[in-house]
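One protein chain omitted, others in place.
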Amino acid sequence: MNDNTFLILGGDNRALYLGEYLENQGFKVCYYAFNHTECYNSLEEAINSSDVIVLPLPFTKDRLTLNTPLFDDKVLISDILALLSHKKKVFGGQLPKSFCEELESRDCSYCDYFLLDELAIYNAVPTAEGVVQVLIEELPITIHGMKCAVLGYGRVGKVMANTLYSLGADVTVFARKQSAFAEISASSMKYKHFDALITDFNDFDAMINTVPVKVLGSAQLSKLNPDCVLVEVASAPFGIDFQSAKERAFKVVKAGSLPGKVAPKTAGEIIGRSILPITKEDKL
Amino acid sequence: MNDNTFLILGGDNRALYLGEYLENQGFKVCYYAFNHTECYNSLEEAINSSDVIVLPLPFTKDRLTLNTPLFDDKVLISDILALLSHKKKVFGGQLPKSFCEELESRDCSYCDYFLLDELAIYNAVPTAEGVVQVLIEELPITIHGMKCAVLGYGRVGKVMANTLYSLGADVTVFARKQSAFAEISASSMKYKHFDALITDFNDFDAMINTVPVKVLGSAQLSKLNPDCVLVEVASAPFGIDFQSAKERAFKVVKAGSLPGKVAPKTAGEIIGRSILPITKEDKL
Amino acid sequence: MNDNTFLILGGDNRALYLGEYLENQGFKVCYYAFNHTECYNSLEEAINSSDVIVLPLPFTKDRLTLNTPLFDDKVLISDILALLSHKKKVFGGQLPKSFCEELESRDCSYCDYFLLDELAIYNAVPTAEGVVQVLIEELPITIHGMKCAVLGYGRVGKVMANTLYSLGADVTVFARKQSAFAEISASSMKYKHFDALITDFNDFDAMINTVPVKVLGSAQLSKLNPDCVLVEVASAPFGIDFQSAKERAFKVVKAGSLPGKVAPKTAGEIIGRSILPITKEDKL
Partner (left out) sequence: MNDNTFLILGGDNRALYLGEYLENQGFKVCYYAFNHTECYNSLEEAINSSDVIVLPLPFTKDRLTLNTPLFDDKVLISDILALLSHKKKVFGGQLPKSFCEELESRDCSYCDYFLLDELAIYNAVPTAEGVVQVLIEELPITIHGMKCAVLGYGRVGKVMANTLYSLGADVTVFARKQSAFAEISASSMKYKHFDALITDFNDFDAMINTVPVKVLGSAQLSKLNPDCVLVEVASAPFGIDFQSAKERAFKVVKAGSLPGKVAPKTAGEIIGRSILPITKEDKL
């Protein structure tokens, strides 16, 4: 392997589990911006002692300070930037454009792991399990035999649909491309075109949206079984028109950011499995 | 079909869902011992107007009165017996021996549906989903990849193991019979003899017991990963030695009677699917 | 383990693969009644040098001589009996009653492994794969999407149905017991009562029988899609009325004894996995 020293700089439980994962892989790992870790006395010492710096997901919630929910102090983003030199490899999730530009001007190599395809795919598994939990909690029937619609057949939609199918649900996937229909059909599930949300009456027990584009508006909701539970997995601007859903008295569950909630340890390991191969490359 | 009139007499939500199921199958269904149903003015009228009487699961909690959690009054078991004649078909769950003897002396045909093999198998599905919910809630990792042990390979153990396997868990089933090992192996899962609970160190993330006989005592717990979450699905006298587990600081989840909790509608339908074929037979 | 010496006495390739399996498990294994093995000069020497004697499946085809298709000479059953003493453990498949009685009179412990539940279950896997091969060969459509009926839900029927289902077939299992229906339904497949073979028109692409009792006679065939391919997996007296099927011009494939044909090595190992635990018991 290589002998990088990792600095886990801020974040929630996932960051601590990520550190644990890296330690188990044989790396030297230090922590800063957690109340209960005492690797270093100062941010400067922490950064100077490390080769690879892993920033949290999300990187910041206020654009000024680092996202450090397990730390009583604040860490200013500007303070981090002031300490970074071109020898560091920097990882972070949902890095703002301005931060990236600053890193580039310092000739720092960096990678926003939230944009990695593999991270999104790995995360689809805890996301699907989170939805399984929601469905078990919210409906009085078993997933086995439940008439489920999955909107979208991208990275999340695929794993979602397969997970529900493997639990015995009666799954229909809504997609747009003929190649998606072919894949769904090869997986023994049913498919419909998104247009059928308007043209057909749709008698589902639950509908899970994975598409971050409005696909379930008033017209579509008017053709949907009013007892159908709606689960929103996509991020803003969302696929469900919440206002229309409320007016029509649908039960809606907003289930965002599931990996960190239902399986923080797995979510931390997923970050580790996604960034480790990249640290071995010369350039990020 | 036939033209039986069913009386749903007492019980929880499952009983109401059972009634709904029977109505959807085209049967005449009446209710007694629920606050919000007004089919009949008296127990006598209710029983006299029906051919098939479906009593709840469990039938009673105090051996004197019927189990009627959705009814503000009481219904005495002796009152029911006084009204039953040989023309009635009686179904109930966990009927006490004394009650059955009274029914026999009245030449009533009856059936304890809790003893039906098919009901136990159907119920294994909501039970397995209930455990899925527990595991998602209690562990910081996904079921996908989780090292799970299932103790027992009976009706519940089979469905449990297959459900976890289909979610991508690394499942090991503990059983005793060579024929069970063959079945487990045909399902592509791993198996071990119960003896291995003592002879091996067992590094599981979760262990689910389905055997109503003490199989997880102090000796077995001493060989188990102390972070392993223990889930008890079996009924008394249970498979887990709760006292030993507590002393060793294991996290234990008692997950009994899951079908009625996680999927009361499905649980009600299961009772319906189990008793309907029997009502068509001449003798129960 | 123990230090038994095994004698593989006659049989086809499965017997040789069985020997190989036992050797890989660390046992001393010798062979007799194969052209290309030279462990011993005589049957007497062979038997006297061994603790456990494994006879083939089937044991005999003519009731006089051992079934030795890979041997140019003959081995008389009477010669074997003359050499067996009470210290030997004898295994064989489909042992005739008379042979068993002779063994008992000699106080030999013996076991007909063909009667073992676990062997039948293990063998269901190669049997199912053999049927998969037949269906791929005989029909111009893929198993994926094929309308398949499986008659019977015993040890073979279960694995057969699950195998076809996992390949994406549209599987309906015909069974009789409510508990079987519950199991089939828990596995997300469709079921019908055997009676429906007469009451419904049955539009299947392929029908696989696993029941060794006539279930598919003229009346049933008259209600079946005439292009349906019939596959007989059961042994005599068979479930398909071949005469009626011929008259109605059905394509029929007799697919008996599949494990030895499609996977002789696995079939040999299955015998080994089935008998090994038994050799460790004091009494067979």
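Per-chain residue numbering starts at 1, and chain names A, B and C are given in the order in which the chains are listed.
Everything that follows uses one rule, which is that a residue touches a chain if its C-beta (ideal position, glycine included) is under 8 Å from a C-beta of that chain, and two chains touch if they have at least 3 such contacts.
Every value quoted in this text rests on a predicted model; they were computed, and no experiment measured them.
Visitor: Give the residue, chosen from C:P96, C:G145 or C:G256, that touches the chain omitted from the document.
Guide: C:G145
Visitor: Going by the contact rule already stated, which one of A:A33, A:L55 or A:V159 would touch the omitted chain in the full complex?
Guide: Result: among the candidates, A:V159 touches the missing chain.
Visitor: Could I get the residues of chain C that touch the absent chain, sorted low to high?
Guide: Within chain C, the residues that touch the unshown chain are 13, 17, 125-126, 129-130, 132-133, 136-137, 139-145, 163, 166-168, 262-266.
Visitor: Tell me where the left-out chain touches chain A, residue by residue.
Guide: Looking at chain A, the ones touching the missing chain are residues 116-119, 121-122, 124-125, 159, 162, 177-179, 181-183, 185-187, 274, 277.
Visitor: Which chain B residues would touch the chain omitted from the figure, given the whole complex?
Guide: So the residues of chain B touching the missing chain come out as 144, 168, 186, 188.
What we mean here is this: only the chains that are shown with their structure count from here on.
Visitor: In whole angstrom, how far does the Cα centroid of chain B sit from the Cα centroid of chain C?
Guide: Chain B and chain C have C-alpha centres separated by 36 Å.
Visitor: Pull out every residue in chain A that's touching 2 or more other chains.
Guide: 144, 168
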